[in-house]
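What follows is a single structure, written as structure tokens, with notes after it.
Up next, chain A:
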Amino acid sequence: MRRILAIVKKEFKQMRRQKQTLLLLFVVPVVQLLIFGYVLTTDVKNIDLGIKDSDKTVFSRHLIDKISNSGYFKIKYVDTTPRGVEELLKKRKVDAVLIIPEGFMRKVLRREGSQAQLIVNAMDSNIASIVTGYIMRIFENFGAGILKGSAPAKVKMIYTAWFNPELKSVYFMVPGLAGLIITIICTLLIGFSIVREKETSTLEQLSITPIKPHELLIGKMIPYALGGFLSITLALMVGKLWFHVPMRGSYLLLFGASFLYILTALSIGILIATFSTSLLQVLFLSWFSLLFAIMLSGLLIPIRNMPKFIQFLSNLTPLKFYIKMLREIFLKGGGLNLMLMDIAILSLFAVVFVLISSLLFRKRLTA
Partner candidate 1 sequence: MIGPTGFIEVRDITKEYDGIIALKDVSLTLKEGKITGVIGPDGAGKTTLLEIITGLRLPDSGEVLIAGKKWTEDSGSLKRNLGFVPQDFSLYSDLTVEENLFFFGQIYGQKDGTLREKIEKLLDIANLKKARKRQAGKLSGGMKQKLMVLSCLIHEPSVLVLDEPTRGVDPISRTELWELIRFIKEQGTTVILSTSNMEEVSRMDEVVFLAEGRVLVQIEVQNLSELFPFKIAEIKTDRVEDLIEKVEKLKNIKATHVVGRRVRAYFPREYEKKVVEELSQIVKGWYPVSPTAEDVFVYLTGGFIGE
Partner candidate 2 sequence: MRKSKAFLKKEFLHLIRDPKSLFLISLLPVIMLLFYGYVVRMDVKNIKFGVVNYDHSQFFEGLVSDMEASSYFTREGEFPSLKDCEKWIVKGKVDACLIIPSNGYKKLLTGKDTEVLLVLDGSDSNLATTVANYFHAFLAKFNSKHMPRGPEFRFSVVNFFNPELKSSHFFVPGLAAIFLMMICAMLTSITIVKEKEIGSLKLLRLAPVSPFQVIVVKLLPYLFLAVVEASLIIAVAELWFRVPFRGSLLSLGVSIFIYMFAGLSFGVFLSTIASSQAIAMILSLVLTILPSVLLSGFIFPIKSMPVLLQALTYIIPARYFLIIIRGIMLMGVGFKEIYRELVFLMVFAIFFFVISTFRLKREL
């Protein structure tokens, strides 16, 4: 116990003296969250919409006002034929063009079956479908307004989004990013600290003292686990206070899950360090494992869209389960009963990684 405490004290002193560690612990979570919170959004805004209004009636102008007021579009009046649109799109003057034909409104009211045309740059399929969706909704509302009783009955949709009625992507991103930040901090910091001790051969010096490998590991993990808790708290505070992400679940559950995940992330860091002899290798391996985690954890990209094999692979990244839990706790206010399975999986990960890393660490220490 005394020996563990001695290592803990030492690590804290070193953390205090190493500016880059402090930077990683305090500044990185906040900055990362602020930048990523804004960047990592697939919300589409400021779409450059070219409008060719050949109708030039009060109605068409009213329709354009509606579009312009929706907040998604920047309207540019263009004078073009459908054929000329391609040129506009190529030059990136506009993202889409809405062509309202001559006599459009008149023909619609007389049931002569005229329609407007929306030409979208569909290079980015995601943006294309979102733009189409926006315009469609505006048209429907507008049509309902002017056609009133004269239109045939149809099935209409209203929707409500639970947990996030405004569908803000920041609500979705912040808990995920918090998970990512913990991964970066816990894995990298402990990996660096162990390899630094290898490089300066203080690790060898320690191995000659009566300290046992598990004592050394526990002593090393405690400070970085606390650092992990600190930075996740910081990240979540930014999420709550700056981005106003709601916190609906229990803090106890949140920290319990975080504890399990931090343990796993630290073990992965230790594992990486036992395989590396230089900072460069640690960096390379952690970057690789991080990339894997980012891509397959569902942080950014929905797992369901991936091929079955890759979906199966995604179960190998603990981050997936942690992020899932964070999102459920934050947004859905999910309780323990909802995530028993996830907790079990995360615990399994924690136990397996702690065991493997400590075994390998012990082996490397005495060979």
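If you want to know what made the cut, all candidates are chains of the complex that A comes from, given by their letters.
The working rule: a residue touches a chain if its C-beta (ideal position, glycine included) is under 8 Å from a C-beta of that chain, and two chains touch if they have at least 3 such contacts; residues count from 1.
A quick note: this is a predicted structure, and the numbers were derived from the prediction, not measured.
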Given options 1 or 2, the chain of this complex that touches chain A: 2
Residues of chain A that touch candidate 2 when the two form their complex: 35-36, 38-47, 82, 85-86, 89-92, 98, 108-111, 113, 115-130, 132-133, 135-137, 139-140, 142-143, 146-147, 150-165, 167-169, 171-172, 278-280, 282-284, 287, 295-296, 300-302, 304-307, 310, 324, 327-328, 331-332, 334, 338
